[in-house]
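With one protein chain withheld, the remaining protein chains of the complex are depicted in position.
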Amino acid sequence: MEIEIATIGGYEEVGRQMTAVRAGDDIVIFDMGLNLSKVLIHDNLQTESMHSLDLIDMGAIPDDRIMSELSGEVKAIVPTHGHLDHIGAIPKLAHRYDAPIVGAPFTIALVEDQIQDENKFTVNNDLVTMEAGETMSIGDHTELEFVNVTHSIIDAINPVLHTPEGAIVYGLDKRIDHTPVIGDPIDMDRFREIGRDGVLCYIEDCTNANKKGRTPSEAVAREQLQDVMHSLEDFDGGIVATTFSSHIARVSSIVEFARDIGREPVLLGRSMEQYSGTAERMGAISMPDVDMYGHRQSVDRAFERIMNEGKENFLPVVTGHQGEPRAMLTRMGRGETSYDLEQGDKVIFSARVIPEPTNVGQRYQSETLLGMQGARIYDDVHVSGHLSQEGHYEMLDALQPENVIPAHQDMKGFSGYVDLAASQGYKVGRDLHVTTNGNVIQLVE
Amino acid sequence: MEIEIATIGGYEEVGRQMTAVRAGDDIVIFDMGLNLSKVLIHDNLQTESMHSLDLIDMGAIPDDRIMSELSGEVKAIVPTHGHLDHIGAIPKLAHRYDAPIVGAPFTIALVEDQIQDENKFTVNNDLVTMEAGETMSIGDHTELEFVNVTHSIIDAINPVLHTPEGAIVYGLDKRIDHTPVIGDPIDMDRFREIGRDGVLCYIEDCTNANKKGRTPSEAVAREQLQDVMHSLEDFDGGIVATTFSSHIARVSSIVEFARDIGREPVLLGRSMEQYSGTAERMGAISMPDVDMYGHRQSVDRAFERIMNEGKENFLPVVTGHQGEPRAMLTRMGRGETSYDLEQGDKVIFSARVIPEPTNVGQRYQSETLLGMQGARIYDDVHVSGHLSQEGHYEMLDALQPENVIPAHQDMKGFSGYVDLAASQGYKVGRDLHVTTNGNVIQLVE
Amino acid sequence: MEIEIATIGGYEEVGRQMTAVRAGDDIVIFDMGLNLSKVLIHDNLQTESMHSLDLIDMGAIPDDRIMSELSGEVKAIVPTHGHLDHIGAIPKLAHRYDAPIVGAPFTIALVEDQIQDENKFTVNNDLVTMEAGETMSIGDHTELEFVNVTHSIIDAINPVLHTPEGAIVYGLDKRIDHTPVIGDPIDMDRFREIGRDGVLCYIEDCTNANKKGRTPSEAVAREQLQDVMHSLEDFDGGIVATTFSSHIARVSSIVEFARDIGREPVLLGRSMEQYSGTAERMGAISMPDVDMYGHRQSVDRAFERIMNEGKENFLPVVTGHQGEPRAMLTRMGRGETSYDLEQGDKVIFSARVIPEPTNVGQRYQSETLLGMQGARIYDDVHVSGHLSQEGHYEMLDALQPENVIPAHQDMKGFSGYVDLAASQGYKVGRDLHVTTNGNVIQLVE
Partner (left out) sequence: MEIEIATIGGYEEVGRQMTAVRAGDDIVIFDMGLNLSKVLIHDNLQTESMHSLDLIDMGAIPDDRIMSELSGEVKAIVPTHGHLDHIGAIPKLAHRYDAPIVGAPFTIALVEDQIQDENKFTVNNDLVTMEAGETMSIGDHTELEFVNVTHSIIDAINPVLHTPEGAIVYGLDKRIDHTPVIGDPIDMDRFREIGRDGVLCYIEDCTNANKKGRTPSEAVAREQLQDVMHSLEDFDGGIVATTFSSHIARVSSIVEFARDIGREPVLLGRSMEQYSGTAERMGAISMPDVDMYGHRQSVDRAFERIMNEGKENFLPVVTGHQGEPRAMLTRMGRGETSYDLEQGDKVIFSARVIPEPTNVGQRYQSETLLGMQGARIYDDVHVSGHLSQEGHYEMLDALQPENVIPAHQDMKGFSGYVDLAASQGYKVGRDLHVTTNGNVIQLVE
């Protein structure tokens, strides 16, 4: 059976992930992501109303025109988890394919939100929910399986396409976490089983491939957060926290420690409300009595209530961990909310600034504004959601793949992975495929 | 009563700490440290046989000739904890003063070792042990108290000199740790009491004064270490760990997790044996059945035994976390021991490289050599032992000192502290004393 | 005669310089500058209409309320050169003092522009022009002299106040340049003479005090620029250059090399027109037939003409070297001008990005936008206008001052200077005055 891999997007950047695998006549698409930074560099773009071709030209969504080179039929579109760089292009591209969108429950819920916000295209693809550990037939000889993985969002899976030529394992995005705060540990046993049965190709998340060692478990971030928050138990001023809205486990830890130190957590900001609200409505987490507000007016009322009842009794969890100019925390720094920051108030960034000059600059501005009002910063109370080098070694050891394709980075980002794969016997030009967007790699002719 | 502070050493560097406080006719000296980097820059210096004046000229030990400007009598020499930059000059300088050396038990035990190794001078000062929480009279009106603090070595204290003019709090070295792995939490209650009674002067450990946020508890380092070591539970090759020999709590965690994953910990290297051995003999820790070897021959035999019985059953804890050319780990990298490093073996650095080019270069060489033999590196499984900015704020808040003197850094290192103290109302030239080595600051005339 | 120095502004930042020297009953003020970054952090502030107290609270202009502690009469306000951080607060503060503003011709011309733009205050101080090498009486026993120095703007001087107690040399801002492209070399002979006669105090520009070696001459920047521009002689696409508008020598070199390679230089942007136009009207430079346009409409027309006549025949010199969001170059990057950037067009930054995260981020965005249109970047074709360490040594050697005050930086920036002054025998707390804003240093009682 012919096997081809089309590296459509996310092979020259972190963002706009999209990969297609053809096994005989059947094609499965993994991820359809958005590169948000290509949108934000322009002022005031409303992507909801934009045409896909314009977004492709901007480098914001994958250039899927290469799909015409694959002679087969798309049977499924499979987002691996709910981050925008994996699902954000679905509203723009999915309607071109007569295939269901298959994902884990939380992922599908977020895809639904994406589709609802879309103004330009009508997306009628079926939405199919599949849990980690389950499988689905793709054509006669090919089967799709979801293996449970651990990442900075709940319900992350790695899809595996079982073909007569061996398994294709699509490894985006994960870290190896044996003690996640929410959900099950990564299913390394299953990966090892798949490895024993034969893996034709492994596509790897190289985000941190230039970092030594092991990405710590979420349990470590939780311990850091506990240490910071418990150290503020006796403090009677304002405390504000910010983190990735989609990072449900982290938000959940913040909520818990807020209660430990006698404060009422309140989630504020559109995306903060969206992700945690969705997770709770689905039963993925339980946050009884935690108020969440997304709309500007209800956020404003919440801030007023906090000030009236005493900010020492609350812990607002807000958007703005990257210093985004229009996020809640930046607005607080500009004095645009009724939350009154005072000398000595604390702001906890349970996030790391993405090391790109625009972000660094915006975050610096946000911290400067907060500092001008007297706030003090607890930075980097965080661990990454992506594998570092030792995780890559573990995955190669478990899967023993015949071919390896580094992804989720650019060439510079791949370089650490190329070195480590080479140390394990892989060779560029033979079974280690260093590639860019828009290529088709033929694995079995 | 006249009060003067002589800033003798450690006000232009991290290293060779020494400060004298005169209260009326009584003088107390805090710390007598060694700046090891000023020794190591020269090849093969044997400091044990060197004269103090030569070491002063090299910048290796404090220039205590300024003591002649203080008109009083030295009543005590008080090392705050057992690190070399606080006790390493005692063998060279203490004999000039007719005064006892007063310290916590572990500190005094390490001072004894220092004195024994000295070849040039005979040090006959009395060695007096005092526990945290205890006090001692210094002259008629002045009292010395030890307040329990938390640092990267056990038995660290902050000495407080209670004078009729208020307390002098000597704040070197510490972090604010409420959950240390060994020993009691920092005694913030006592600091607050002292603060309420009136603090004339606070001398602060500015090592990390340019770092935002809070230095995490040792509990966080322990969680990181547990995450790394437990992730290697199924690994059947060699695992080696290195950390600060004097960091008893860290060594103790490594020993515990080694056992968790079914390996016998063995401490190897002269200083590794010295510190842990001393701590155990004193009863400060209990490490039953942990083998420790310091002498070259016994280390060699231990390595042979490890190789004979299978290195997968052991976890050597060795010296060399900074890549020191003659330390055990570097020798392992050079293939000079019988421990056979193989492809995929793991080396855990439970330490951070001290950010100075010589160290960075040596560490890089050590890692390169280890890597050439196939070893893989887990780096930076560590938290600092020094206060960051939020700790400084907490201390100022607790003590409310009339005067503040930044120490344990150079001018660049002081800069972050100057800014934060200024934000709390202190002013350079009035009550915030930015100084250098060799000055006398008159607080009460 | 009593001599006091009030360190009013610019001792905790680069920006809002202001220092007052009292010699007996006579006071001279050196510089009244603006810290522009404290204005720009806020959106859309119109400083022209703001009250000085609000600007003081923001940290934008010097807090001159400390002047009330000096018992004497202000006899002159002396801006050293025309950069905003030295003259930008004159419109807000000068009217409080009944004293003339005394400066070199180009500086006074720029002060006039500042005063004209002011909406809130009426500034009626006399404007007095004095050339380098000239002197002026300040009271009976004191004389003001201007010594020619070299900086990144023409007509920079160092004012010297000759008092019966020795000279006060105010050393802001300069580099030691023996081959400036415009104007005379720095007058080191005169500094040495003044040194021989006795210098009571030297206030030094510490901008680059943490940099080793010697700041190169403008002749080096010119050689770099020539190398870049001549290498483009055969290129037939668009070339755009940007630099500091006030850096007349640099602009002049760009203009010359543009002609060398057969292109017509055109200066575009409000400040580009202002500085070069003023310099030419005063006869400081001769740029016959160089078109300069400042107003939006005339700039737009210039771009249209360039596109009509072929951009390969022109070399626009525009504002925007720091990526300022509203500057001309950034607008070109956004496609907001009629200049059509195409694949392969060149943009020469004859400037270095000021290493502060906001600037770095903005510059990155500007380069990203330019790059999205195909432009390619020549970066950092530049040398600094400020002394590095070897220049500081030379000045100390020439002046042999009794007292030294580091300025034009914060504590971290002073640190390199403190070390080097200490190596020359100065001592913190004695004759090396490490200070902050708002202090009065009494030199002679």
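Should a chain be cited, it is by its letter among A, B and C, assigned in written order, with residues numbered from 1 in that chain.
The criterion applied here is as follows: a residue touches a chain if its C-beta (ideal position, glycine included) is under 8 Å from a C-beta of that chain, and two chains touch if they have at least 3 such contacts.
Owing to the predicted nature of the structure, the values given are computational and were not obtained by experimental measurement.
K.L.:
Of the residues C:293, C:314, C:339 or C:378, I need the one that contacts the missing chain.
P.N.:
Touching the chain that is not displayed is residue C:378.
K.L.:
Which listed residue (C:163, C:330 or C:389) would be found touching the missing chain in the intact complex?
P.N.:
That would be C:389, which touches the missing chain.
K.L.:
On chain A, what residues meet the omitted chain?
P.N.:
210, 410-412, 414-416, 418-419, 422, 427-429, 434-436, 438-439, 441
K.L.:
Where does chain C touch the missing chain, residue by residue?
P.N.:
Interface with the chain not displayed, on the chain C side: 176, 178-179, 212-214, 216-217, 219-220, 223-224, 227-228, 230-231, 343-344, 376-381, 389-390, 393, 423.
K.L.:
Since one chain isn't shown, list which residues of chain B touch it in the complete complex.
P.N.:
41, 43, 334, 356-365, 368-369, 372
Here, only the chains that are shown with their structure count from here on.
K.L.:
Report the inter-chain centroid distance for chain A and chain B in whole angstrom, where each centroid is the mean of the CA atoms.
P.N.:
Here chain A and chain B have centroids separated by 41 Å.
K.L.:
What positions in chain A touch 2 or more of the other chains?
P.N.:
Where chain A is concerned, no single residue meets two or more other chains.
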